[in-house]
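So the structure is just underneath, and the comments pick up after that.
All protein chains of the complex are present and in place, except for one that has been dropped.
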Amino acid sequence: MKISNDDKIKMLWEMMRIRQFEERAGELYVAGIITGALHASNGQEAVPVGVIMNLKEDDYLQSSHRGHGHVLAKGGEFKPMMAELFGKITGYCKGRGGSMHFAYVEKNILGTNGIVGGGIPIAAGVGYSIVYKGTNQMVACFLGDGAANTGAFHEGINFAAVVNAPVLFVIENNQWAISVPRKWSDRLVDLSKRAAAYGILGETVDGNDVLAVYEAANKAVKEIRAGNGPVLLECKTYRWKGHHAGEPASLQYRDPKEVEAWLKKCPIKKLEKALLEEKIISEAEIEEMTKKIEQELDEAVEFAKKSPLPEAASLHDHLYV
Amino acid sequence: MKISNDDKIKMLWEMMRIRQFEERAGELYVAGIITGALHASNGQEAVPVGVIMNLKEDDYLQSSHRGHGHVLAKGGEFKPMMAELFGKITGYCKGRGGSMHFAYVEKNILGTNGIVGGGIPIAAGVGYSIVYKGTNQMVACFLGDGAANTGAFHEGINFAAVVNAPVLFVIENNQWAISVPRKWSDRLVDLSKRAAAYGILGETVDGNDVLAVYEAANKAVKEIRAGNGPVLLECKTYRWKGHHAGEPASLQYRDPKEVEAWLKKCPIKKLEKALLEEKIISEAEIEEMTKKIEQELDEAVEFAKKSPLPEAASLHDHLYV
Amino acid sequence: MRTITYSEAIHESIDYNMEKDETVFNLGEDIGVLGGGFRATHDLYEKYGRKRVLDTPLSEIAIVGAAIGAALGGLRPIPEIMYIDFTPGCMDMIVNQMAKIHFMFGGQIKVPMVLRTVCGAAGYNAAQHSQSMYPFFVHTPGLIVVTPSTPYDAKGLLNTSIADDNPVIFMEHKRLYTSKGEVPEEFYTIPFGKADVKREGDDLTIVATHALVHDALALAEEMEKEGTSIEVIDPRTLVPFDKETIFKSVEKTNKLIVADESILSCGMASEISAIVAEEMFDYLDKPIIRVASPNCHCPFSMPLEDAYIPGKEELKEAIAKVL
Partner (left out) sequence: MRTITYSEAIHESIDYNMEKDETVFNLGEDIGVLGGGFRATHDLYEKYGRKRVLDTPLSEIAIVGAAIGAALGGLRPIPEIMYIDFTPGCMDMIVNQMAKIHFMFGGQIKVPMVLRTVCGAAGYNAAQHSQSMYPFFVHTPGLIVVTPSTPYDAKGLLNTSIADDNPVIFMEHKRLYTSKGEVPEEFYTIPFGKADVKREGDDLTIVATHALVHDALALAEEMEKEGTSIEVIDPRTLVPFDKETIFKSVEKTNKLIVADESILSCGMASEISAIVAEEMFDYLDKPIIRVASPNCHCPFSMPLEDAYIPGKEELKEAIAKVL
């Protein structure tokens, strides 16, 4: 498949934005400046970027608890995201949601979700609304390998299959559900095998290779837009950090060798290397991109810091319409 | 596979017991003598019989809402069953349960269940207790095709697979979940395909052929007792009656031709024919069996009628140990 | 005025709203060809087709989840859960998603949907088919909880529910479907949070919901002859809850009985009692008596179910305590 140089550069850019956002958020957390439950996606950036590059502006996103990357790839902006992490009223959710409930409805980003698997049946329903209205939109729904063992997964995907909902279900298989390894979670090698349980297409791809993810998602999206209903795409990847920002990456449950091996498979490095070799980009340009993102992040942090916190008296706001 | 003549006759006997019990219960319901929610299994008798003939006395049964046949095949007796349907204190559950909560713990019959799919994770746990204790028991868990679309199915079977629980999950695929046809419930031809989602063995068999069910179950039971964990067995069959005793079988949602075609595939007639042809049994003997069962049913109804109802004052009994 | 059943009133509202608004649709088990367990959606499948009367797989999580998603996608879904007893199976979707999305997203998006379901004990269906656990929904902020007791209220409140932009739990009652009452043919709405004084009286206030409204009215009629004047108030919506109408009544009668079929402990009768004990203590002459389902499962056997269901007997006993 032919992917334009511009698109490849965009992929690098998007992955870098995610990585740097996650790093910054992690630092702010460790410094005690932000708080709450923060699930970083360092190391998994190729998945949201490779998938979402195939979406149109008005397609929907349904995300998981580990959702910063999805939101960013779908058009989330640093300032309101950072402000949300700071609990400020300039955040997307006016400080009500935080990391686990990032939503940016203007861009059809229908939220991260603190309930693992919770977004899956909802995505199926968004998909049904598309069938109902007859628009040419679709939904990308991200979930972890752990989420694939929830009842919501089974009911949500089966429902989507039956009503032919245009939903791309993406399993970000990072091999662990917190401390529980795959071998204690399921008996499979490839979770995409579960597609057969719903009579839909399933595929497994190297989730650390953004071009491979892009291609697989592209094929899936074509299938979906052709009206054939949902597709299940499994992207094999790895979480670099602790499960959440408060958990050291070195925690005992993962073999340090396993972590190290995956660190070597950095999706960003991999694409950088390819682009440098193909002379699509230069070291200097990458450096410049990094700086630009850092600067944007500085501004976002500044913005977040300066933004006001909600008043205690506004506690009940947005409870009802 | 060689099945002894005695076993074949036992199969016929067991199926006849179920059929006649269901017919009697249906009559009592229509006559307004018994009440509540009654889900008859007429036409599906080969499934419980073919499966349960492979179980040992101390194996467990986990049943569904359509469970009279399972309970009977596992050793349920007419009198306490009938008494339970009458709401009498001589019933298995002392009148507290009724048809949807038939349990006979002495025979390791762990109950029918009013929640579709509800028994599946429970069966997985019973299976885990067997692994835990290291006994050579197993569990047979019956469920409908509708139940195969519940979150409980997914979580329960996956859990059983991961812990290697000795459970035979039997889908009684009677093509309908009340008025909802398979095509609106899933996209599959064979529901046993879902076994692959859990890395376990799956097989589909003609659920109206008791010998075929017996053979398939026998193979599955061997697999399970060998310590290889759960197996998913789909038995294709058909519900002759309305969904529950209060619903006419002729209700509009099913094509009468479909119903008729299945009536011709009576599992009891099929076995009778074979046994008669092989001269394993005579018409007279069958006639006698029928009569014997009728007489036992008469006695059971008499017993149930004469048994006392619970006192209103005993409302709170058995709420806590 | 024309008289129709509770079930027909619900049907009429759904039909009208579907006709008026293309985005209104139903999804659930056996609501289409079968027309629903209590006929409330009968013939709608024939009239509007599968797209808008969607028979689903046996998947309560998906029914509610997909309804939420469809609402986010701009539709106005009416999911049906056949019995309230099956809502524990999809409670996460109700409690953690449906009720919270609008709030968690800082008001960015609305979740307009009406979850219809059926409560109450009837017909000897035992512990898993006889419940009324809507206190779960009252205890979950962000939901509207509606409990109509008459065909008139059912139609008016369902019209309001479908028009409302908040997620609504619309509680129908098994023993009321065939009850009849006067219902205007034309469209009308009944505001949320407006209790209805079903009968005026001076000596005692009974706040009752659903089927117990009718028990209370029947008893009040009887006791009128004995010279006791009972006021019967139906809150009609449990969230929002009209305290004012009840307070006004207690100011007058100084005695309160609360009657609700949900289970006693942490049930709706307790909630209403606690509100009044907190805010109207000085007007009370007597203890507040609760009539509710006992702290027990609904048993199958006839005499036991009969003993289980709260009704006129229990109301009488309660009255004896305060008069």
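Residue numbering begins at 1 within each chain, and the chains themselves are lettered A, B and C in the order written.
Everything that follows uses one rule, which is that a contact is a pair of C-beta atoms (placed from the backbone, for glycine too) under 8 Å apart; a residue touches a chain by one contact, two chains touch by 3 or more.
None of these values were measured; they are calculated from a predicted model.
Participant: Looking at the whole complex, which visible chains does the left-out chain touch?
Facilitator: A, B, C
Participant: With respect to the chain omitted from the figure, which of A:V30, A:V189 or A:L251 is a touching residue?
Facilitator: Once the missing chain is taken into account, the touching residue is A:L251.
Participant: With the missing chain put back, one of C:L58, C:M133 or C:I230 would touch it. Which one?
Facilitator: Considering all chains, including the one not shown, the answer is C:M133.
Participant: Specify the residue from the set B:G36, B:G69, B:G118 or B:P267 that touches the hidden chain.
Facilitator: Residue touching the chain left out of view: B:G118.
Participant: Using the definition of touch stated at the top, determine which of C:G142, C:P167 or C:P235 touches the missing chain.
Facilitator: Missing-chain contact among the listed residues: C:G142.
Participant: With respect to the chain omitted from the figure, which of B:Y92, B:F142 or B:Y238 is a touching residue?
Facilitator: Final answer for the missing-chain contact: B:Y92.
Participant: Would you write out the residues of chain C that touch the absent chain, in ascending order?
Facilitator: Residues 85-86, 88-89, 91-92, 94-96, 99-100, 103-104, 126-128, 133, 135-136, 138-142, 239, 241, 262-263, 265-271, 273-282, 284, 286-290, 295-297, 299 of chain C touch the chain that is not shown.
Participant: Just the residue numbers, please: which parts of chain A touch the chain that's not shown?
Facilitator: 35-37, 84, 87-88, 93, 95-98, 100-101, 113-117, 146-147, 149-152, 177-180, 184-186, 251-253, 309-312, 314-316, 319
Participant: Under the stated touch rule, tell me which residues of chain B contact the chain that is not displayed.
Facilitator: 60, 62, 91-97, 101, 103-106, 110-111, 113-115, 118, 120-130, 132-133, 151-152, 154-156, 158-159, 162-163, 317-321
We adopt the following convention: only the chains that are shown with their structure count from here on.
Participant: Measure off the straight-line distance from the CA centroid of chain A to the CA centroid of chain B, and report it in whole Å.
Facilitator: 45
Participant: Calculate how many whole Å lie between the centre of chain B and the centre of chain C, each centre taken as the average of the chain's C-alpha atoms.
Facilitator: Distance between chain centres: 36 Å.
Participant: By the touch rule stated above, which residues of chain C touch at least two different other chains?
Facilitator: Only 56-57, 59-61 qualify.
Participant: Give the residues of chain B touching no fewer than two other chains, as numbers and ranges.
Facilitator: In chain B, the residues touching two or more other chains are 149-152, 184-186.
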